[in-house]
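With one protein chain held back, the other chains of the complex are shown just where they sit.
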């Protein structure tokens, strides 16, 4: 894109933003009303088509919108809390849902009137997502769904869920899947909290027992669920449009605080702290570089390493912080309390809890092992491994 | 073995050792003569049968013999220099060679009159040794051998070589191999030095061009070369019977010397040095524990980890020593000189050369990757990977 | 390449290697190990561990009586005081099993207290307390100072101040306190003693804060030797036993990971067939066996009371075994994937115990600094 066009877009966008802010001053507008107006102005997802919350622009303008709204003091907690829907669901709907469904669902998703969740993983299908076993059997215009999903954030308060099922166990595993939008209030849907090692239950298990799903809630063709699911996963972070976090933020801030608060002066600990501080900067600057490259239209491998890098670094930093805490690292301030965090309430954070919570960083959103396969094969072009689950009906794959 | 029996053996062994030392005082006996007498007394390899250099004892007595001879000042450099023969070849001969061949070859091997080498690896067959391509085609009582071997220590001064060839390219890869003892003076054998990154040539390439090998130099059946080769490799260190090295020896000694000589006092470097020192002790004590467990007849996994542990630690220690050297680490005292080390002459050692040489530790004798496969599959019992080279004629395996 | 690696070069000025007891288990030690393992597996499985850790005290007297019946508390106590007179090597065997089971038993505090009483107790104190410890009738904790908190003051027989992170402090009958003027034994039911359980990361090993408000301490409750000597003895014995415990814990999580990797299938194959998992477990085997060698060595040196070698063996074991257990317990979560991150799976019990224990007697780098001084580096 030439510089001239880019400036035109910016002008047009800033005009729309200015008008939104003028007509709905964040200071005096209820968040839900603001989000509705933001949607109507095409500033919810600028890369969506008009009337779908967008303006048909490139997704790289998302960050600009978010930054301008942040500067203006607009509440953007909808993006953080309804992240599954706004971050992944919306793009899936735009790509695969009939117009009526998009009209029905996108706006209340963005205004947070309807919370969304995603039901892909199962106890038996984690890294190997395509191995999922939740069955969908068609009976006329409805599908009867049975199975168990897991790691379902927000399920306990969700109105809608993105659901992938196995509709044909005799097809090879990627080809027998079908994708639905599930009404979480339907009979046979049971949500149970799943407590993690912090004792909190960020996640849920969802049991599906003879749940009836109308065929018009299907996205994509029967048997094409994998490609619809890929649309969901590929948009995992695109639509959030978050900027690059500032220097010294995140886990390293806890480490620096522990260093200072405990009055440390040991050169060995200092060296390790600085090493991690540099690594955090390396990650941050790489994210900045990736953002710059996207803006410049020259994306490279620097855009693919963040998840793996962040996960491993966050584990390292939170672990090292325990050393800085010394004996306090043996404590768990507040104790363990088995509970599900409430919507909009940020649970108390301690370095000890961050240390425990970080263990999942290299598992959730793709294990570090899977991320390395992806980097190795898709970015570096290394060959895949011999597959024993290919060209075999799903039913016959060992599990 | 009961304590009583063990004491009987020790008494008998010590008697033999005492007599050897009395009849052939190390101080006044030529090494070759001493080694001959040692062989004749059954004290070359005590686990060999009598008349084959042994006394039919358990190999765990080897260390006792070596330690007693060392205490008495006997030269045992034959074990160090003719290590391929004494450490691996002898066991292979005893297991697979006809009596006449054993009678002919074992004694001059031990006395160092005849040096041995081993020709297994090829440019195309490193970790995947069984993929080797050197062909052996039978013509009556002789085999015509063509191919190239590599990493052949001592080949340039060897009288005999252990050679594995492919005699049947249509068999699956492990089954088409045949094992020979090769006369290194035969026509068509050409030895070329292979210079490594230190500029020295510890190793050689051996080119085999229509070499005629009599069939009576074959060990094991035609097509059974893999199992003979396994005998060779499994004895890689058994027959050396070396004791556990003393505390602080090896690469960590260089590191401590560099710390001291450079007058270091930096706590960060100190912490790292001590960490490596501890790791060296952990390796050493594990070797001691493995030796103790073998003696007690209760060997466990502690006996399988040394190669991998040592290789990775030696790389780490020699690398860290460069930090301790500081600017001196940018030097290569004496400069690079492309040459093959002479027999019996220990080339000058510097920490910089040790740093370079250590790079091969995790490659030679099985890469660290292969060692981890072995530990994972043979010790931990984890399943192997899907194989694409199994149940396929060797000729058809991709390479 | 199939060449053997070069032999280790031998430095000319190498230190002599010490020649302590063989680094193997005797038949008797193996029997002890097997009995302990069976008991803990059958009677203190992780369901039971979870039950106990959810109680207020985190301690179950019934189990304590059961292990007393097997003579566990008695092991390190001299026979003249009602004990069994085993060496620390045997106690270490026991601790390896305790770690394997993440058992919530106050054995660490008991062992430290035993060591303190044997070495620093008066004749009366030994005769009074050791037989009761041995029988499981008396729980004694040791307040090993943490961080740089000031020691409680003892002036004119009155004790005031606070100690934190006292392992098993909330269930102890007596506590060894290092004061500004020597170490003393204080009964926790004395007037002026208040005991507050701390919110701990690792619920299988409770800790307490003890506050002393002008508590009367009789001369008869003074221990021999300086406060520093008493603390040092407790820390050395504690660190060695904890190192062995951590090795047992590390072995347990390693086996757990191997089992899961053998049975859990993804992509149509056991996940342990993937090198990503296989090599992690192989590397951890190396780390585990190395840690075990150091822990066993330290236990034998402690049993031999080889003071010079203790200065080397204890820091080695304390730094390395704690690192290994914490790493292997974290890796075990990774091998298990999502399920390993749940409260219902046992992986977190091990991870928390390993991570917390790692900090109990200072950090690994603290021990390395100590070893550097011993080695004059």
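Note that the chains take the letters A, B and C in the order they are written out, and that residue 1 is the start of every chain.
What we mean here is this: contacts are C-beta pairs under 8 Å (C-beta built on N, C-alpha and C of every residue); 3 or more make two chains touch, one makes a residue touch a chain.
This one's a predicted model, so the numbers in the text were calculated from it and none came from an experiment.
**Q** For the chain that's not shown, point to the residue among A:104, A:175, A:289 or A:399 touching it.
**A** A:289
**Q** Can you work out which residue in A:54, A:87, A:161 or A:225 touches the chain that's missing from view?
**A** Hidden-chain contact among the options goes to A:87.
**Q** List the residues of chain B that touch the chain left out of this view.
**A** Spelled out for chain B, the touching residues are 121, 123, 125-128, 131, 150-151, 194-197, 199, 266, 268-269, 315, 319, 322-323, 325-327, 329-336, 338, 352, 355-356, 359-360, 362-364, 367-369, 372, 385, 387-389, 392, 397-399.
**Q** Residues on chain C that touch the omitted chain in the whole complex?
**A** 1, 274-276, 279, 337-338
**Q** Residue by residue, what part of chain A touches the chain that was omitted?
**A** Per the touch rule, chain A residues meeting the hidden chain are 80, 83, 87-88, 118, 120-121, 126, 129, 151, 153, 203, 233, 236-237, 242, 244-251, 253, 256, 259, 267, 270-271, 273-275, 277-279, 281-286, 288-289, 292-293, 295-296, 298, 301-302, 305, 307-311, 349, 357, 360-361, 363-367, 369, 371-373, 375-377, 379-386.
Keep this in mind: only the chains that are shown with their structure count from here on.
**Q** How many Å are there between the centre of chain A and the centre of chain C, using C-alpha atoms for each centre?
**A** Chain centres of chain A and chain C, defined by C-alpha means, are spaced 42 Å apart.
**Q** Indicate the whole-number Å distance between the mean C-alpha point of chain A and the mean C-alpha point of chain B.
**A** 54
**Q** Specify, in ascending order, the residues of chain A that touch 2 or more different other chains.
**A** Residues 266, 268, 385, 387-388 of chain A each touch two or more of the other chains.
**Q** Can you list the residues of chain C that touch 2 or more other chains?
**A** In chain C, the residues touching two or more other chains are 269, 274, 277, 365, 369.
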